[in-house]
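Yeah, one chain of the complex is gone here, protein chain that is, but the others are all in their spots.
So that you can tell them apart, the chains are marked A and B in the order they are listed, and the count of residues begins at 1 in each.
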Amino acid sequence: MPKVTIDGVTIEVPNGTTILEAARMIGPEVAPPTMCYYSKLETSGGYCRTCLVKVSQGSEKDPRPMPKPVASCRTQVMDGMVVENNTSPEIHEARAGVVEFLLANHPLDCPVCDQAGECHLQDLGYEHGKSETRFEFPRREFERKDIGDKIQLHMNRCILCYRCVKTADQVTDCRVHGVMNRGEVAEISTYIEKSIDNDFSGNVIDVCPVGALTDKTFRFQSRVWFTKPVDAHRDCVKCCGKVRLWYKGNEVLRVTARKDQWGEVESYDGKTGWICNTCRFDKKTTADWTIDGPSKISRHSVISANHYNSLKALKATIDRQKDALPHGEKVTLGHGALDPNNESK
Amino acid sequence: MGKKLLLEHIDVPGIQSLNVYRQKGGYETLKKALTSMTPEQILEEVKTSGLRGRGGAGFPTGLKWSFLAKPEGVARYLVCNADESEPGTFKDRYLMEKIPHILIEGMIVSSFALGANTSYIYIRGEYFYVARILENAIAEAYEAGLLGKNIMGSGYDLDLYVQIGAGAYICGEETALLESLEGKRGNPRIKPPFPAIAGLYGCPTVVNNVETIAAVVPIVKDGGAAYAQIGIGKSTGTKLISASGHLNKPGVYEIELGLPVEEFIYSEEYCGGIKNGKQLKAVVAGGSSVPILPAHLILKTAAGEPRLMSYEGLADGGFATGTMLGSGGFIAMDEDSSIVKNLWTFSRFYHHESCGQCSPCREGTGWMEKILHKILHGHGTLADVDLLWDIQSKIEGKTICPLGDAAAWPVASAIRHFRNEFEEYVKQGHSIKDVKHYYRLNHLPEPVN
Partner (left out) sequence: MEKKYQFSPETMAVVQKMMGRYPEGKQKSALLPVLHLAQAEFDGWLSAEAMDYVAEVLNITPIEVYEVASFYSMYNLKPVGKCLLEVCRTSSCWLMGSEDIVHHIEKKLGIKDGETTADGQFTLKTVECLGSCGTAPMLQCGADFYENLSLEKVDTLLDNLRKDGERRTYIKDQKVNMD
């Protein structure tokens, strides 16, 4: 079994393991971020370039470094390989570049986007991006399209990760959407108005890392951080029936598959827990489900601890500024608006 | 006169036809290969010849062939890359149009050497009429028993087909080409695996440029050692150069590698100097992807030695003062040419041709084109020039395929060598007419006569 060292941590992994999977085995502190790779989808990865790492030693046998950064999701480890991820300033710089490219044409309107709070691009931008954009041209725009009565495609937000295309290929029985055109104007489309009509089509929503594919039955019902996730199951003839219910009060606002710490759909006994459209769209009362308990969510998101830490800092700044205000003017903030514990309960 | 291996008989009337080609010794090499050589011996000759890929990357052909996996019972393929689309390059078109049988003979010899029984020539869609010329030539070859079953009684079978593309520069990248040949979008594959292990239909495949395959004919004919005698150092043999731009005699020339650039541009045997008696300002020596060089650096190296047309000669000085042989697309620009505008046409090209798979290329190529357009129209700032530099550095080396590098290098080199001209555009906008003026104003060495 090959041994690989990533950011100074050495691990022994099975033959054929990718650098990314090896890093995930070590843990989130060394795992490169991913936008297109999805371990449950074959041939996924390689496109977004966010998981680029530096291979400073190719292997024990051939210790030469690799000449360029490599996509860790598609590069297999060799025995004695040494990889730099977070420890490499070059990789930080390259990754910041990738984030800037991904955001070049992406609308910067998270406050009105339904994905906000569970968007991987938002997290990525937060962790690896710069605070301002240097892209000053009009962003490319597309019409919003309904693909089926339950799924909306908002191409402006798409980063062309190909996950939904691979999901349709590998999880549903007939793919009717794909990537049209090429280059900067490439888009996900059905080409002619066609609805995605398939028992498992809703899974494209779960794999979408951004707000490009959203659940129409949930859109703008609630900000995701105001909902409470609860794991539940039912006997389903079509799928595993293991889901996550997103409650607001007593109301089930949406149903999704359960996701793991990497934001991917959970696996059960080696099988990916894709869920069917009946479970996703038609079972929206508590009575439909057996509740397993509150979901353990690692909110790897801007609504996670980091964000609130920065809010604390913001509050401190505002306090300082308040003190500096002349004539004892008062700044009024909404009740508890800056309470770091306010929304995390 | 330099030695001609590929174009020796180019002016013979009727050389397009099988009969005339055979009268000039055509298919004798095939006969030699099939009747007196083993595939291993052919591979050895190609290795000895030092032949390097003529499509642009310059990878040793013999080495590439030796990587081909040979699992039992699995088909192997040879695919000819005739997707010539690199701006400034038209040598393959010329060769295929004028003397199609040399490619077909090369395909048969190479397929035999690699153990392929089905081979394809993937030609860009815009060359439809050339594809027809090839198809006619292939039909003649079948008719004469040079293709099909039991070629020349050797027991070796080969089917050869022409596959037509449909307009996509990216299909010149070998894995994108294979995707396209499989009837898919021309998206480059993520490597590894390389085509030598899993190529066309997942089978071991070699992809070679038209000129590379044609060069196998003289190599097998006279032996690899004889071929290696021609040229200079590790740049063995001859190379087809596509000369265009402000030259008195643009066209395709077969040169012995090692020819001085100055001789190529100014001698009557080749390009005959710069059009209208003007001075040379800059050259893109190996197709749009390679770094542009100002006149003084293309004619002489930084050390003041005459610059030679070879892989090493053009690369002398690295990217700081050198460039690359690339595909041999030699574009000359006279003193009145705008480097910034020429660069914009390149950037527009890469923007148009990016497949869109990976983010740095998809977003970066369009961004660079927009900034160049802005600078060109007088709305740019000095910060835009720095931004351009930064964007290209973030594309280079970060993409799935070499198109990212190809889009980045022209931008980097134009800024490196002609920053003054960018700055003049920033100051004056498109009212700038006499670009020559600014070229001299900045005390760069005078263009050479």
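The rule we apply is simple: contacts are C-beta pairs under 8 Å (C-beta built on N, C-alpha and C of every residue); 3 or more make two chains touch, one makes a residue touch a chain.
As the structure is a computational prediction, the values presented were derived from the model and not from experiment.
Enquirer: Could you tell which one of B:Thr29, B:Ser49, B:Ser85 or B:Thr212 touches the chain left off the display?
Expert: The single option touching the absent chain is B:Ser85.
Enquirer: Where the complex has a chain not shown, which of B:Gly58, B:Gly258 or B:Gly329 is the residue touching it?
Expert: From the options B:Gly58, B:Gly258 or B:Gly329, the contact with the absent chain belongs to B:Gly329.
Enquirer: Give the residue, chosen from A:Arg74, A:His106 or A:Arg182, that touches the chain omitted from the document.
Expert: Among A:Arg74, A:His106 or A:Arg182, only A:Arg182 touches the chain that is not shown.
Enquirer: Can you list where subunit B touches the absent chain?
Expert: 75, 84-90, 92-93, 118, 120, 124-129, 132, 159, 161, 163-169, 180-186, 201, 242-246, 250-252, 284, 288, 329, 331, 333, 337, 341-342, 345-346, 348-349, 352-353, 355
Enquirer: What does the interface between subunit A and the hidden chain look like in terms of residue numbers?
Expert: Against the missing chain, subunit A presents residues 174-182, 189-192.
The rule we apply is simple: only the chains that are shown with their structure count from here on.
Enquirer: Applying the document's contact rule, which stretches of subunit B touch subunit A when the two form their complex?
Expert: Residues 168, 185, 190, 351-360, 362-367, 370, 387, 394, 397-400 of subunit B touch subunit A in their complex.
Enquirer: Could you pull out which subunit A residues touch subunit B in their complex?
Expert: It comes out as residues 45-49, 52, 67-69, 71, 74, 93-94, 97-98, 100-102, 104-105, 134-135, 137, 159-160, 179, 181-186.
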